[in-house]
Each structure stands twice: as C-alpha cells, then as structure tokens.
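Every protein chain but one is kept in place in this view of the complex.
First chain written, first letter: the chains are A, B and C, and each begins at residue 1.
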Amino acid sequence: MLKCTFCGRRAAYNRRYAGVLLCDRCLIKSVEKRFRRAIAEHKLLSPGERVAVAVSGGKDSIAAMHLLVEHCGRKNCELVAITIDEGIKGYRDQSLPIARENAKSLGIEHYVVSFKRTFGATLDQMVRRANARKTELNPCTYCGVMRRSLLNQAARELGADKLATAHNLDDEVQAIMLNYVRADFSRLHRLGPSYPPREGFVPRIKPLREIPEKEVALYALLRGLEVHLAVCPYTGGIHTEIRDFLNRIEANHPNSKFMILRMFDRLKPQLARIVPEFEMRRCKNCGEPTSANICKSCELLKELGLRRLRKTLISPKSS
Amino acid sequence: MLKCTFCGRRAAYNRRYAGVLLCDRCLIKSVEKRFRRAIAEHKLLSPGERVAVAVSGGKDSIAAMHLLVEHCGRKNCELVAITIDEGIKGYRDQSLPIARENAKSLGIEHYVVSFKRTFGATLDQMVRRANARKTELNPCTYCGVMRRSLLNQAARELGADKLATAHNLDDEVQAIMLNYVRADFSRLHRLGPSYPPREGFVPRIKPLREIPEKEVALYALLRGLEVHLAVCPYTGGIHTEIRDFLNRIEANHPNSKFMILRMFDRLKPQLARIVPEFEMRRCKNCGEPTSANICKSCELLKELGLRRLRKTLISPKSS
Amino acid sequence: MTCIKIVVKQVGKRHKRELRLAPHATIADLLRKLDQNRETIVVRRNGKIVVEEERLSDGDLIEILPIVTGG
Partner (left out) sequence: MTCIKIVVKQVGKRHKRELRLAPHATIADLLRKLDQNRETIVVRRNGKIVVEEERLSDGDLIEILPIVTGG
C-alpha cells in the first residue's frame, strides 16, 4: 500500500509532476486550495459580485459549481447556473438532468438555454444540414461559437458580473497548442485565467485553469459528486490529436502541461503588441457583440439556412 | 498517371499544403528557388564571404552542400566543409565517407573533427560512461552540445564568415515545439533563419529552414546525389514524440508545420523583451564562448570523468 | 513463478476480461498492456481509487474509468 506524502493515509493519486502522493482528503484539500489561490491571485471574483457558472453536468462544471457555491457563501457572492442545451442526443440529454439535480441540491437558480428554441435546430440537426451542404466545418465549430455566444448573452441578461467556466489545465493547454498550430494570434491572445471586460461581454473567469483534468475528475469522484462521465459523440479531428499528444508527453515527461502553460503566460503580455485591437460593434442581426457586421453565430446559421428565432434568452419563467 | 501542375510531366510529389503536384524537374527548381529566396530575404550570405558548411553525409547536409557550392560559384563565395565525427558505430562511420566523397567530387576542402581525438572518447563511449554513472542525460544532449561547440570552433579556426547548417523545416518546427513544451525561452529565442554575430561565435545560417524534410529528401534523390539514409541509433525520447505528433498533424492538416513556423517568426521579435541578454565570457577550461565560467561541453565532459585533449581543432594537415 | 489472475472492467464497455500478469506487476504495467494513458483514466482496485504504482494481487478487480469526456 502506497501512502500519502502528507498524512500517511492510503494514497489515491500520484502527482508525478510534483513528486508527491496524495490521499483522498489531501487531494480534495489541495484542489480547493488551488481554486482559492487562482481566485485570489488573478482577482477573479470580488465580494458581493453576481457570478454565472456554465454547467454542462460533466465532472469539470459540477466540480466548479460546488467549489464556487462554497466560495460564494464565504464571500457573499451570488451564484446562478446556466446550461446550454445544444441538443446532442444520447449525450447532453443525459447530462442536463445531472446539472439540474446538482443545482437544485445546492439551492442555485438554474437556467437552461437551448439551441433548438433559440435557433430552431439542435446541434444534431445543424450537423446534418452542414453535411448535406458540405460546409466542411466540423461540429465543434458550430457548438463552440454558438455556445460561447449564448452563454455570454444569458449571463448578461441575468445581470452577472462574471461568467465562470470550468476549463481545466488540460483544456487550456490544448487550446494554447491548437492556436500555436493554427497560428491564430487573436484566439491565443484571448486565453488566460480571465478575459478582460469589453463592451457587451461579461468578463469570463477560469478558476480551474491550473488544475489538471485528472485532479478535477478525482476531486469530483472522491467527493462523491454526481457527474456525467461520457464522451461527446462529436469528438475527433485536430482537437483529439492534440489532446493525445499532450497526454502522451505528460505521461512520459511529467510537468510538461504546466511548462506549456507557464511559457504561454509569460508570452501573453507580448502578444498584445502583435494582435491588433479591434473595435466592438453590434451584430446587425441579433445585436450581440462582434468585430464584423454580422456575428459569427448568425453567419454560421445563415450558411445552414437557419436564423435566430428569439432575441431574449432568459424569460422570468425559464428558471 | 498524375501530372505536374506546372509542366504536365509525370508528378513525383504532391505538395498538399500548396495544392499543387510537382514533377522531378519542377520540384528541383522549386527547392533551388526557395534556397535562393531564403538567402536573399534573410541576407544569409554576402558576395565574397567564406562559408563553412556542416556536412554529416545525410540527405539534408549533402543537399545543402550542393546548393551552396552552386550559389558560391555565382556569388564569388568560398565554401569549406566540416564533418563532426561523433563516433557512432554503424552510423557515422558509414556517412562520413559519403560526406568526403561528395566534397571531393565538388572540389571542396573538407575537414573532419572527431570526438575521439578532441575529447578522448567517442559518443558511444560517452553513452556507456553516462549509463554507468547514471547521469540521466540522454545521448542527444552530449551529441548536440559538443557537436555545436566543435562546429563553431572549427568554423572560426577556418576563418569562416558564416556557418551553414542543413536544418530543414521539420527540424526547425520540432525545435520550436520542443522549447514550447520545455518552456525554454533562451533556446527558443536562438531559433530562426540566422543567429546574429556574437563574440566568439561564427554567425549560423539555415538556408533550408523553409523547405520541408520530404522535399529536401526528394531533391537529393531526384538529383541522384549520393546520400546516407539511415536512422541514428540514439533517436528516441521526447524528440521522437514531438516529431511523430507534427508528422501526424501535417498529414491530416497540411500546412500545419508552416503555420507553426510563421507564428514563431512573428513571436520571435517579442521574445527579446523576455529573454535577458547575458554577457559572453570565455570558458576557463577550453576558452570557448560561454555565459558561465565553464562551457557546457566541458561541464558534461567533467561529469563523465573526461577532459578536452586538444585546444586547436584544425591543423594544416587535417584536411 | 506463477502468474496472477485479475479481472479488468473498462467502464462504458460491457464485458469484463480476465487477464494473467507476472507476479509483482503494477497497475501501471497493466495500463501499458492495455494501451491506456494514465492521464485519461482513474483506476479503482476492488472499489477503491488507487495510484498506478500499486502492485496487483491475485483475484483483484480493476475498474478503469475514462475521465476525458469533452471535445
């Protein structure tokens, strides 16, 4: 039996990048400490603020919601939860009830915004249309762009000061690597522990950004949280190739993920010199913030022969 | 039969990142054009300069030597060739005669500098010592550090204005990625088409930096050059993991390697703001340039219980 | 040297498998054999989450739980 480096109880996790073994209790404590440290160090939340958390029902967002509700209790913040129901059969329909149950048991107001009601089509239907029209865009593009836009709008309508997402270390490092490979300076520049306030955008915060995916999973499992653990049917492509590479590198050379994050965090201030600051406008179609005439969501919808059906997402009854 | 996009002859190469097919002749012309463009664009060579080229006997360095000799003929430059014989049995002993034959047939002065004569041990012997002493350094570390140092010194002793190496696009992008993963700012900062002159260093140039490895190989094969095509017995580790990842990404998403290079080239000027400029000194042991008291080569030798036997590498007779 | 016998259940897959391993084999050895990356899974041994460096014993039930779910 291998023992916890700190308390001598049975170890549940080998944190190889730090050369320590952790038992269930010490892992939970460590994750909570890092979560608090991220908030303090990057000033993610101020007392009295209203926070919207994006909750899919997966391990990361359920862990984030539990961590945030405890934090908000201490710091007198208000927490509301938003779930975007993209409409992915056999996946989101299973995680949504889990998100709802967790919010209910924690006494958090929970709002669901669906692609179907907003755009007249589920993601599954969009993917079928995209294939029929041969747009050559992959499902993650539609899902990512539209989910991000709806989350922002819903958080704004709910009067949130911050929008918290559950991106963990692995998510962040994958995004960094993807943008290195795609040479996408503006996307790269937008990564980080928080995204600064801009007209029309609720500032986004990522309190789990320095916690590896496996530790978030262990946190949720060891605390006995009810989470949805299933693989999105649309995974694949370059995202998966990059994720597999990073996991192989980390397994063989522990600490690589943190090294990539640290390097990026040192590069980031310099990126501002390269990335042009662009003016924020309002989408002529839906009114959401965009740098172009039409926002990316509306542009994608148009290509699919769809259009936005509702301007406002949150009605007093949609809770 | 698939035809060349430019001349209609039988295609030998699908340049997928550009969406064109190339026949043998058009591929050769294209590689030669890119080589000349790299020299012109980055001012790698000036008329009348003396250039030392590092030649292992592999496809890249043999191609570089042939390209350089033609360039030097036109631009009135002088070319000398240097081979570092690390002492890798079954590998370097096979490529060395190929380097020599090529230099001879082109009428280029050729100098061989060996680990054995300089350090009293071949790389094979160093690796055995390292394993016995459990230094946990891999062979590529010894080979890389010592080869680089000897190349620089030999080029300096030969009065070279420039030291040309045959790094191709793949080599460069692998180095960029390795330093992203290792968060090594100073190494990252040193990458690029040329390395600026510094006290004690012969400026290094990489005229093949924007030519993919496969195109360099095809150039050598289609021109019928005699090259050594065998795998170094010491390959492995993180270098191989990164190379495999990049080749998978490129195969599935053509142009990724160039995208990574372009992004890095835009980041590079910003790196200077992060990487501290350090003072160059002379190694107390061998006199070679270093930022510390003892150069990295001498430090590694000491760990192995070895020491430098010769201060000067090139004697009038070593040609 | 006799082999040890263990049962492996990959969560999400229907079937359990019985595997024979060398004595003193660790969970990490088992994962290598199954081509599973430790970054992407959590391992339960007889119901308890354990570290991959633990040695296996004859009769162990090993559950492998994939944790990477997203895009």
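Operating definition for what follows: contacts are C-beta pairs under 8 Å (C-beta built on N, C-alpha and C of every residue); 3 or more make two chains touch, one makes a residue touch a chain.
Everything quoted here is computed from the prediction, not taken from an experiment.
Taking the full assembly into account, the omitted chain touches B.
In the complete assembly, the contact with the undisplayed chain comes from B:171, out of B:157, B:171, B:241 or B:288. Note that of B:42, B:75 or B:239, the residue touching the chain absent from this view is B:239.
The residue touching the chain not shown here, chosen from B:251, B:280 or B:309, is B:251.
With the whole complex as reference, residues 1-2, 10-14, 21, 24, 58-60, 140, 143-144, 170-171, 212-214, 217-218, 221-222, 228-232, 234-235, 239, 243-244, 247-248, 250-251 of subunit B touch the missing chain.
Methods note: only the chains that are shown with their structure count from here on.
Between the CA-based centres of subunit B and subunit C the separation comes to 44 Å, rounded to the whole angstrom. Centre-to-centre spacing of subunit A and subunit C amounts to 30 Å, using the average Cα coordinate of each chain.
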